[in-house]
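For reference, the structure is listed below as structure tokens.
The complex appears here minus one protein chain, its other protein chains still in place.
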Amino acid sequence: MAVLPRDIPRDTHLFKALRLAPAVATVVVVLLIPYVLPTYRISQISGACVMALAVVGLNLLTGYGGQISLGHAAFFGLGAYTTGILIATYDVGWILAFGASVVVCFVVGVLVGMPALRVRGMYLALVTLALGVLFPSLVRRFSELTGGSLGLMGIRVDPPDIAYFGGPTANILWQYWMTMICLGLGCLVVWNLVRSRTGRAIVALRDNERAAIIMGVNRTLVRTTLFGVSAGIAGLAGALFAVQTGLLTPESFSLLVTIYFLVAMVLGGSSTYWGPILGGFAIYFIPIWSSDVTGGPISGVLFGAVVIALVFLMPSGLVGLAKSAAARFVTFSPVAPAPAEPDPSGEVAARRRELAADRVS
Amino acid sequence: MDLLIARVLDGFNNGVIYGFLGLALVCVYRGTGHLNLAQGEMAMFCAFLAYAFIGAGLPVPLAILLVVAIGFVGGATVERFLIRPLGHDAEYPILLVTVGIFLALNAGAGVIWGGDPLVFPTVVPSGPDDYIAVLGQRLHYQKVVIAGLLAACLAVLYALFRYTRIGLAMRASSSNPDSTLLLGVPVHRINSLGWAIAAGVGALLGPLVAPSTTLNTMMMLHFILYACAAATLGGFDSPAGTVFAGVMLGVVENIVASYVGAVGSDLKQGVTLLILLAVLMIRPSGLFGSQKVERI
Amino acid sequence: MSALVLEDVCAGYGAGDVLGDVGLRVDPGEIVVILGANGAGKTTLMRAISGTIARRGTVRLGDRDLVRAKPDQIVRAGVVQVPQGRGTIADLSVEDNLRLGAYIRRDKEVAKDLAHWYDVYPRLAERRKQKAGFLSGGEQQMLAIARTLMTRPRVLLCDEPSLGLSPRLTSELFASLASLNKELDLSILVVEQNAMVALAIASRAYLLEAGRLAPSRDAAELMSDDAIKTAYLGG
Amino acid sequence: GAPGGSGGTSELSDAESAAAKNLGIDLDDCPAGVTDEVEGTVKVGQTLPLSGPIASALSPIGAGVQVRFEVANESGAYEHDFELVQKDDQFAPDKALVASRELVAKDQPVAFTSQVGTPQVLAVRDVMEETCTPLIPAVSNGVSANSPDSHPWTAVVTLPSAVDVRAWKDHVVETHPDGAKVAFLYSNDASGEDYRAAVERELEGTDLELVATESVEITETAAPASQITTLRSSGADVMFLAPQASQCTPALTEMASQGWHPDIYVTASCPTLALDQAGQAADGVYYNRYLKDPLRAPDNNDPDVLAWLDNMKRYEPGAPINQTSLAGYVDAAVFFAAVDDALDSELGLSRLGLIVAAAHVDFQSELMPDGVKIQLDGLDDQVAIESTLMAKYDASTKILDDVKLYDYQGQMTGVASHG
Partner (left out) sequence: MADLVVEELSMRFGGITALDSLSMTVEAGQICGLIGPNGAGKTTLFNCVGRVYQPSAGSVRLGDVDLLALPAHRIAYAGVARTFQNLGLFPSLTFLENVMAGAYSSVGGGFLKSILRIGIAAQERELEARAHRLLEMLELDRHAFSLAKDQPFGTLKRLEIARALASGPRLLLLDEPAGGLTDSEVGELSELIDSLPERFGVTVLLVEHRMAMVMGISDKIVAMSYGRKLAEGSPEEIRQHPEVIASYLGGAA
């Protein structure tokens, strides 16, 4: 009989398989969903994925980067309106419109990231909060472009003309796939980033700015670009939102939305890969569930209570909970590094000097 | 000229409220370094409680005093059971709990007292003619009372923070709670006290503004934003700075919104944003805040 | 005056104990040293006494059981720790740090003590208005020690007090600990890597290895033990 | 296994084709069964704010609707059982969309009823078109949601802001024969925008001059002191007030406390409770009524209102008694008017039958003041409520005294609709 927790060395195939398992399982589920679930569930899942994608973006900035943003609804909205206006008013193709959303949000994100170089913590939170609060007013102000309070209507993307998208649920299926592709891309961007040199720089800046700079991290570049990328991802989520709802009103991007993003991030588990996705689903479905259960304004109380309860039950989020549960069954032990080769440090120094010659002078 | 004075006065009246609620935020922040997003909703809920007491026959001032006491105890209770167990470093979880409290109180007040706005009585006579004429403008008694109470709260808190060892202990425990504890300072109780005072200040404010906003679940949503802005501008741990910043924001945004056509009432909040941004770019920790000490 | 006694104390950080069944005794007016390798659990032991981590067993000061007491109550009972790695309150001025040390005191002699410590560490007097966080490493260590002594402890717990202090200050520090011990009958439990200086003023020492405490031995005897010399005293 | 295209074309009767054609409906685009008469239980869906900050204010609508359904079921007048299925939309268009989709998929309702909020109506009406499900009524006073030309399955029934404003204007013109200066305060949201457009349109070509316009943000909760200061300084003698509901009382009291007393016209979106709360400050304001008011004399002694009250107490004892719950009841009554007409028509109680009946509804609720009626006539008359009873508020008695019935029957299509 196996003793729990079972130890799995990090160089085994089993370890690699376990690491891949969630991703594989997710792909399978994603593929199966259109066949097994009723259409309304599919559109709910698309909606939750939009939430998740925005939270993926927020998590990059706030979770990994440690820069709290209370203005992400603004980027979300900016992305939505960019796509909405391009599609509804200028009849641009969706890929182009989505791209434009990402680019616009990236650029605005970089600009907003500038104050973040000087202003930190709570102060930064308040600067971004102000942006978030202002966004709906700006939408109303530029009503010629945005439709103002009356809303921007007629944002429609027709599914491609293939047999798969033939039935009456074509639109929903199409939106589902669009959403999945975008969410996948968003996650890929974040995951690749986080697992790289740049990712370590991002976290290092969060943990100890001074030390990170001394390691060679260009704070200005990393911080502003990070803001931009995060905003770009939120913008992509916004673009999806525009297409899914078909209608944009400034109220859809209120402060409450930012707060939901934040709640989702923490509930799922901040600075984790899967946290934002789980959190996005949770924050999307909890209100639906709680109003189904109580069917009245009391559901708001229930929602608040559930948020508090979840924080207490899972202080490090759903992912944290899953991890500590898993730790009761398996642990991963480090493996001895490859036998020491001749010390490469001389070589390293030489290469660094090359880099330095490139960059320093 | 009259119009200008009227506008300054309008702005001042709002600014006093921003500063008042900002003061409550400062009380929590000063001891713990946390932002209580539910501060406004706690004040709102207390206003509803006061309404219930008044309905039960209590005179208005007494009802307000009672809810201040309830707020005080409630604030300490919230800290004890919902914040403290999370540990001091749990920045995001604590933020989330305040969001949870926010949602629950907002919805809860709606469930208990319904969605219709209610009329809340003033502490002083408040007919159209109950005002002091100031430079040809009408300054209503209630507004005078609010400003006066704000000044009183500020004075008390300033003295508390500045001249007592509790104030020292508060600053110490927000800077380094572990070391502070090792000197025998009951850090938890200090934190509770911060929450309690904050909730008490909020509980005082709620019933005072309710007559002009009408008593409803949304009444504080708007103020909490400005209160945050005021606290930020003031430097987050400076009571006087916060009150000053609140009043300044109120006046400036009103003047700008009224006289700069392109701004207008719809972008009034934008003025606040710009002021906030401009000040923070020059002084990253607010007008009166001290920069966090970092050395390597 | 009464002794600080630990019996069967287990302590750790959640997952598993770092300390197992530790028994220890510091008699009134005694200086006791704890030696141990990096990671042996010395800091953990200090924290277990000062109540800042979860612990089980018996922690007594005289007749008073402290095992369920909160850290601030333990300080009020007279057992005060100098944390390892400074732990000054960076955002307070040097003077406020010292004043905070007197938080639990009600007597009128705070100003006198303040003057005393400025006297001992003139460096601090020069910097009294400065934020403590801007001090140099050694200056912060001085501040941490002085601040702790401002509480007027009965039992002083020092976790590597010489960390970051110059050799001269280190020997002065131990000299002053010795004289405090004599003059005020202050009991001192000290974790110290600079074992020689510490043992020189101590009466007994314990060896801590991987969370286990061996029975105490006479300080003088330890200083001449060859095995100990190679292990802790750098040969 | 979602249903395919209609395919039932061959079975379409002439009456059905004609009726559909009149409304601009192409039955070929509809799922099968759109013309089938319903048997057994009639499921009706509704999405409404049950959570979120607006919930406690608007959820009484749901209670009113529910009670009207109970009344219908108890009355024994129908062979069918009517079942109302409500779902939360958090007062957000995207949530309303998803909730209505869920309802369609899970419960396959024959119709939807009482959808509140312009953005929500705009969001869900495409679902109505896709699935050929009638929405009776959609409650939106704006122009944008009322477009039966493009969205025949959505029947908008409420007092449009355009009618509200036209009555204000006509009254001012009558009382100020020499012209007047008008100041205008509106909320910066969809409803406010509609009012603004209506005010600008209505005042054009009259002797009334719009001298100052100010807006209040919907997030704003402080009394709009600075706006009122500005408006006051314009020297206006008439004030049109169209803020969001929570700002009605503060705006009125602020005007009084600044000592400014123009003729005030208050939007029908303000609950009458707001007038009571403003007290003396609301004395003499004009207010358009299209529903009876359960909170004040003489309506609170009106037998129909009393009957309604009984029903509310019986079926939803906890629900608030106010204009909101009464409005919900009337909204549902419109639905049942359509049911009645459909049952009487040759189309019967089918989806098509329902929307055709709703599009030609002619109904006078006993909970509306005399003379106010609900009338639609396909694409010819697209505005359901074109009449309103202007009243003047007396603060000392808390009574809304009738001033005049304004009736613009047949004049508002194209003005209050998008057609």
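A, B, C and D are the chain letters, set down in written order, and residue numbers restart from 1 in every chain.
In the analysis below, a contact is a pair of C-beta atoms (placed from the backbone, for glycine too) under 8 Å apart; a residue touches a chain by one contact, two chains touch by 3 or more.
Model, not experiment: these values are computed from the prediction.
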Out of C:97, C:170 or C:187, which is the one that touches the chain we can't see? C:170
By the document's definition of touch, the residue of A:83, A:137, A:225 or A:252 touching the omitted chain is A:225
Take the complete complex as the reference. Which residues in chain A touch the chain that isn't displayed? 10, 189, 192-193, 195-201, 203-204, 206-208, 210-219, 221, 225, 229, 271, 332, 334, 336-338, 340, 343-346, 348-349, 351-353, 355-356, 359-360
Interface residues of chain C (partner: the chain not displayed): 13, 35-39, 43, 84-86, 123, 127, 130, 134-139, 141-142, 160, 163-172, 193-197, 230-235
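In this section, only the chains that are shown with their structure count from here on.
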Any chain touching chain B and chain C at once appears in the list none
Chain whose mean Cα position lies farthest from chain B: C
Distance-wise, how many Å sit between the C-alpha centres of chain C and chain D, to the nearest whole number? 75
Take the average of all CA coordinates in chain A, do the same for chain D, and state the distance between these two points in whole angstrom. 39
Would you mind pulling out the distance in Å between where the CA atoms of chain A average out and where those of chain B do? 33
What are the residues of chain B that contact at least two other chains? 106-107, 110-111, 115, 266, 269, 294
By the touch rule stated above, which residues of chain D touch at least two different other chains? 51, 53, 55-56, 59, 188, 217, 219
Touching pairs here come out as A-B, A-D, B-C, B-D
Chain B contacts chain A in the complex at 29, 35, 37, 82, 85-86, 90, 92-93, 95-97, 99-108, 110-111, 115, 225, 228-229, 232, 236, 266-267, 269-270, 272-273, 276-277, 280-281, 284-286, 294, 296
Parts of chain C lying in touch with chain B, wherever the complex brings them together: 50, 52, 70-72, 75-76, 80-81, 83, 87-92, 96, 99-101, 103-104, 131-135, 147-148, 151
Interfacial residue positions of chain A with respect to chain B in the complex: 115, 118-120, 122-123, 125-127, 129-131, 133-134, 137-138, 140-141, 210-211, 255, 259, 262-263, 265-267, 270, 296-301, 303-308, 311-312, 315
